[in-house]
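Only one protein chain is missing from this complex, and each of the others stays in its spot.
We call the chains A and B, going by the order they appear; numbering starts again at 1 in every chain.
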Amino acid sequence: MTIDLENISVILATDCGSTTTKAILIEKIDGQYRQTYRGEAPTTVEKPFANVTIGVTNAVTEISELAGRKLTNEDGTINQPAQGDDGCDLYISTSSAGGGLQMMVAGVIAEMTAASAKRAALGAGAIVMDVISTNDKRRPHEQIQRIRELRPDMILISGGTDGGTTEKVVQLAELIAPAKPQPRFGSEYEMPIIFAGNKMAASEVESTLQEDWIDLAIVENLRPKLEQENLGPARDKIHDVFLEHVMAHAPGYDMLMDWSDAPIMPTPGAVGDILQTIAKKENINVVGVDIGGATTDVFSVFEGTFNRTVSANLGMSYSISNVCAEATMPNVLRWVHFDMDERQLRNRVKNKMIRPTTIPQSLESLIFEQAVAREALRLAYKQHKEFATTLKGVQQQRTVGDTFSQQTGGNTIVNNMTLNLLVASGGVLSHAPSMNQTAMMLVDAFEPEGCTDLAKDSIFMMPHLGVLSAVHPEAAAQVFERDCLVYLGTCIAAKGLGKLGKPCFSWTLSGDVNASGTCNFGDLECIDMAPDQTATILCEPARGFDLGAGNGKKVSHEVRGGTVGLIIDGRGRPLGLPEDRQQCQMSMKTWVENMALYEEIDVAVATA
Amino acid sequence: MAHAYTPGLKVTNRMKHSVVRMLPIKGDVMVKVGDSVVADQIVAATYMPGDVYPLNMANLLAVPPKDVLSLMICKEGQKVEKGEAVAETAGIFGKFKKKYNSPYAGTIETVSDVTGQVILRGPDIPVEVKAYVTGTVTDVNPEIGCTVESDVAFIQGIFGIGGETCGTIKFAVKASDEILTASSITQDMKGCVVIGGARITDDSIEEARKVGAVALVGGGMDDQDLKEFLGYDLGVAITGSEKKGITVIVTEGFGDIAMANRTFDLLKRFEGHEASVNGATQIRAGVMRPEIIIPIDSGASEVEIEYEGGYLEIGKSLRIIRDPYFGIIGTVKALPSEPHVLGSGSKARVLEVELKTGESVIVPRANVELIEE
Partner (left out) sequence: MKKSHTFYIGVFVSLAYSGVASALSFETLPEPPMDLVVIDTPDDAGNSVELDWALSGTDIFNPLIENASDTDPSTIVATYSIERKVSDAIGSELDESDLNWQKVSEAGAGESHWTDRTVERGWTYDYRICSVDNQGDSSTWCNGEPVTPVMQIFNMSKAWLAIFMLIFGGFIAYFINQARAGKPLWVRKIAGLEAIDEAVGRATEMGRPVLFVAGIQDINEIQTLAGLTVLSRVAKTAAEYGAQIEVPTCRSLVMAAARETVEAAYLSAGAPDAYQPDKIHYLTDEQFAFVAGVTGYMVREEPAACIYMGGFYAESLILAETGNHIGAIQVAGTAMPSQLPFFVASCDYTLIGEEFFAASAYLSGDPLQIGSLKGQDYGKFFSVLILVIGIFFASIISLSDSEDGLAVDSLNYINNNMLGSEGLGSFGGGDTDIEGDDS
């Protein structure tokens, strides 16, 4: 379908989540695309409705009422194209309903082609259930047993460079053929298998997987050379297969696909797309996080390389107990500036787990929940760093100077110093009563270094914009910049450790806001800067501290304001809180006061 | 949006219940369609090959692999007990010999003088599947399992530990809000499903286990006690495979919380009856809740009274399910439609609850669940 981008002025987008369907309306106002209205309705994939479009229609109807624009027809379908004040020009949708896209991937070497295959699947928005490789220490019959137990929606096989091993790749296919995994959608379902390995092995893989329950697709190798990763074709194919097979088996999706002007994407895949688009357009490094009830997704784009990880057991409701168990209570409590009864807290955590929909009523429980969120985010980011690495199996170039500093390949590409933008989304972050709380949760968990912009996704519209960026990148970028992101401010943080109270760096701010000061080690302060203000900050770090230009070197950054302002963080990196509980509480208390984290609320409590 | 969230726990005095009993691998099914079975009757059985424990004897004794064969005290095919010496080093001048004691019981399957590896296979594991619930066999899947169906009173708990078991229902408390302590546990509770009222304490679990009770049911328990009972901090809520010798079920939540009267009364009615209990819990999509199944006489012509959650209305009874008022019972006093700023600073829709003390408090609507008084 060709879409005339010039004439599009009204865009409708929906995201069918596992519990709610969210719709947004984007309109062209004075030549600029802006998000104007939004609507929400429960998702209707499960019985008794068993038709996803009912929820979509409900959500869209809510917008219609708000906007006074008739977006649905009598029969519930989307009113297209726009005629006068009614209808829309473009309708797009994403979906994560029904547990999303569950995949199994296979590759020859776990750290090489199998890792690339996992990256491709995660990047496409899938949940990777397991990775099979020749060196995963499982014997063939154990691998077959595992494939049998899993019920993937799709399998991705990679392995071998082009012209590389054929034998090993065919062996992988030989494991899958007898295992005959049972799909979730019943025995009628043809298991889609995508082969993205050594092109020389394609024909042999094809003959191995010649079974009537398999639907094999062959795409370009995702690792044509060990030095090069080519995930694009495999990811696109995953999207196609997702639509053709998986979606087609979900109730109502055939109709939804008819309505939609662009292919329906898995929600996380769409979020990844918009972040990549923005990173490319602005030439910046971005990290995005979406913390949910059961899982936490982390996305990153560093030097143009995109990575996504899903931390399956880190979340704020179903998984809250696991966060506390994995991080341990003392680690959670270090973020709390007063004493809490551990016995009581344990009960609260478990009660939240068994009754996931409750919300914190008292300030105390909010502070505790935000402390848990910090640990969940920290752990998820740690997992992300371990996964987002340079390619393994690549030849290294050395000089004699490397004699004593040889490092293995496969180091993380996540570098907090070069990170430009940190985007937050997910309940605990975006629904925090104060933006300062959101900002501090991000800073404490991600420990950005140097100069980093902090933002949050206002109403979680990144999925919508992700699909839109595939159709209409200009509109997506405009809405992303103006309506999607709420800038919280900028964080200036020095890398290095020092003695408490000794100078860390001095700074001078000039531009819309003029100020200067010295930040001592252990200090944390906030300078007011409105969202539309920008300034240049000149920092002179003390010896042993780095703000982006190197140890003790002067550096200047452009900073932008936000609802929070400019955060000057002299607590050092890696961020270490005092071991002693009393001291830790004292430090936390000072920081909480300096950042005015919970002050306004105290007033509110008093008046309530 | 006036929906009050209830975790959808089923508590019913009568329903048709069927349970599928399956072997993990093929074996013998010992019943046929139409047979009446009782809860602890074995319906299917088989043997699974024992676990394999490879012991790298060359490394363990620090000798070359080729010497391993000569240093073995136990030979291939020989049965060994746990702690029995299986090999011994030659030592120096016959002194300083070092023995290696088997960490497992089993049979020595192979001894390799190439790798120095000794393969120890544990004893065959008998696998028996019991009927679990007293009832009638309605379906048999040859070599795999069967389906047992029966009329039951059925209670779902909110969280449990431990697997399937069965016993006689016996009360250790008088009221639903009485805390269960070790002193309430008596010797005659051996083999019983013991019902407590409010919180189950750590020492009461210990005591119940000592006297040989099969299960303990209560309103709530402290997570600290749970941690001590399990020996680790429970992370992901997937339970059922613990081997603790007793199944524990809480019906309401964690902390000091009384068992819902409805549940308590239903159990009270069936005091002395046989009950089948399973603590397995999974909180995720595809939830699994712990259950108490009480088979009832199929002849009895009692009608099923199902309790429906209903809507929040003024005057309805409810329970607050989040701190700071966790576990407190009250009635709906007012339902303001405007969102209200909470103590935490966030805005949410709330309701006013009149407590039994006459005091009234403001609570977010997400933090209450309706109950039947």
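By definition in this document, contacts are C-beta pairs under 8 Å (C-beta built on N, C-alpha and C of every residue); 3 or more make two chains touch, one makes a residue touch a chain.
Keep in mind the model is a prediction, meaning the values are calculated, not measured.
The chain omitted from view is touched by exactly one of A:83, A:283 or A:399, namely A:399. Annotation: of A:104, A:194, A:226 or A:519, A:226 touches the absent chain (contact as defined above). The hidden chain makes contact, of the residues A:40, A:62 or A:111, with A:111. Considering A:409, A:473, A:552 or A:578, the position touching the chain not shown turns out to be A:409 (whole complex). With the whole complex as reference, residues 108-109, 111-113, 134-135, 159-161, 163-168, 198, 223, 226, 392-396, 398-400, 402-404, 406-410 of chain A touch the missing chain.
Convention: only the chains that are shown with their structure count from here on.
Once the centre of each chain is set as its mean CA position, chain A and chain B turn out to be 36 Å apart.
Across the interface of their complex, chain B is touched by residues 18, 99, 294, 313, 318-319, 321-322, 324-326, 328, 342-344, 346-366, 431-434, 598, 600-601, 604-605, 608 of chain A.
Within the complex formed with chain A, the chain B residues making contact are 5, 7, 158-159, 222-224, 226-227, 233-237, 253-255, 283-285, 321-326, 341-348, 362-364, 366-367, 369.
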